[in-house]
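Only a part of the assembly is drawn; its chains keep their places, and the rest are absent.
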């Protein structure tokens, strides 16, 4: 039986100024700081049991280091490793706890240049006692910190000069399910929206404008409860002086969104809500065509997105 | 003691196709039809006791006929009439029930060409029994009809080639209170936001782009409960194929908005929520200057408005 | 490899008066009618692609007929059948389309007397054109019908005189994952909350008060978007004159709820929102003990439930 990816775990980002990036990701967005090791800070959302869903490392420039995926079983890491070594990939082994809290892992560039990490286990540290929720099935007390703090990592969106090929590799080699896709009038694939967990979209692979564009991360999305929260979060971003790139609703996924960017690094966070669950074992991908969503040329159902900036590896 | 205006009552609109306009105002927006007389249909929102807050008349073109204001006391109509006749205004007397449900009224053009109506009383017809709410302080059963139906008329926005003069006339002659105003970098007044009831903004007077622009209505706003409802209403407008002009939050008034337009007439409705009450008897107008609200050039705090189309008298 | 259950599919209910029950499930709750065959009406929620998530059959009394579960693969039906026949269960085969829209299925009583159905496939009929959403990933236009219509079936709650044994059978024989459980001070298991899909709770198994209580259904839950919607739905139930049993938030699952009951049959619907997703491949069940949730004796975190009525098979 093939090894499996269970879910999106985390993104590892680099920033030219760790302190300023923390004032975005911690102070403005409301992620909790779990641990600091050397020049790296590990953060998670208030509803997350696992050690981190985002890491920030100070470096000479803003870059994305890797996207971390948790395998279904711990031994799937070695089984994926065997398979990809046979295919000639150059794997880097990450020892247990080399990335704090994380079990043994592999990192490698997928054919289209994105750097993925596959790991099997992650520690679940208790929050500090004064931040612990009184509810056993909640991690942090949601009333104790940031009014707009999102719950959990939801998905990532990457851009690729050959979006279709990239999406097909992820589907075929990692076993993801295609939830939706969008084809332009010329038949080219604009975007593919895939699921590792099969319950919701975990990654969006979008076609770059130019053939020689570098592979890039457009955003990491964190989940909030309702459109009310998107307005509250947008207000908070404005109050923090953080640049925002739109509020509205995607047609694809039906997800309602608000985008904000770390001013120093350009890393973008989507506050996200309202999408559907795919519990259907026989899900047929939603096939969009040009013209199906008519609100402007950025494929939105409500509102729009002002900026296409993205960050490279 | 000077006669007083108590509140915004209604807007009277003309449309080239009554049936199509009803499919916007009734079917899509969710206003209730109270009465039809000849070529005019009278509508109100689900929480309104009074006979109508909007009328639609079939005519050769889309126009605004008048904006109706209810006086504090019925006798204020005659007192306003005396005052404005002395000032040389050309008043038209509207007999009781000539506009259905309405007591004696006057209509006239204010100096800047907008047509106002002042009336003192309005009937409060019961809704049909099967639509009557079980709660005595609610009019229509909110679960019986349109999921996005707003509660009550909130305010109007008018455009004027001399916005400052127009706003000052409304303040000085009708006794409105200035809640907020916005001055451009060159010192010109972009907009003045006034209250008849002193609890909230009832009318926004905005400067036209060009000196020879005609006086116009930009929109009539109806109140909903929360930003959730704005997204729901936007979805409904998209499903109805109705054009929309943006979702977001104004800086001025802090009102959260969604704009939609009647396709046939161009009349625009704002779904509106989230503004504050001014209960302070010593309210000092909020004085905005250029640069105070930085999100683009349309003075929004969140999102933006795509279209400046408006309808003339 | 063992056959698997993929998700909760539907509940089949009996009512002494089909028409009156429809005025609850269709008119008040907002489920859509898909098909009527003889004395049975098949309904689904506005976001559901599959043929039905609830059926209502006129009978001499209110009863629950069966709870339908969809297997991961169509062939899992036969594999489950082989297994349970070997174990001596008395299986009833349901031919394709005998239950409209449904593929081949088996029905049987589990050891604790609950009647389960396992089926592999279900048709996905298009809604009537005038009710079809303009969004390809949405089924019905949400603005076209009932303001409080929930999205999709979420879970069922059953009561059993030996709740622990019943829950363990479901876990061990159907392969469900335990998400949470609650033990009373005397060590007895009050409730077990299990997942078929592993992303969320699909069934709650709760201990009956008395040893000789019959196996029963407490409620079927349908998902809405936010606590706002719970208040709207509660208002709608009051306006429809439908009995309600509480609004609040469970501690277990953190789900926010509003309960309403079909007046004629007593079948109860939970409007449900706010629970979390379990995407963690190494989920450890949340283990509650007496005293962990302090709000009264009905284990609620917010509010309470007034009535423990339930319906038997």
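Odds and ends about this structure:
So that you can tell them apart, the chains are marked A, B and C in the order they are listed, and the count of residues begins at 1 in each.
Assume a residue touches a chain if its C-beta (ideal position, glycine included) is under 8 Å from a C-beta of that chain, and two chains touch if they have at least 3 such contacts.
Bear in mind that the values here come from a model prediction, so they are computed numbers and not experimental data.
Shown chains number 3; the total number of identical copies in the complete complex of this file is 4.
Quick note on the criterion: only the chains that are shown with their structure count from here on.
The set of chains touching chain A and also touching chain B is given as C. Looking at contact counts per chain pair, the maximum sits at A-C.
Chain B and chain C have Cα centroids separated by 46 Å.
Averaged C-alpha coordinates give centres for chain A and chain C that are 32 Å from one another. Contact with two or more other chains is made by residues 225-226, 228 of chain C.
Residues 1, 6-7, 47, 49-50, 70-73, 121, 135-138, 151-152, 180, 197, 199-200, 225-226, 228, 251-254, 274, 276-277, 279-282, 286-288, 292-293, 301 of chain A are the ones that touch chain C when the two sit in their complex.
By the touch rule above, chain C contacts chain B in their complex via residues 28, 133-134, 141-148, 225-226, 228, 232, 235-236, 238-241.
Chain contact summary for the complex, chain A toward chain B: residues 226-228, 230-231, 234-235, 238, 244, 246-249, 256, 274, 295, 301-303.
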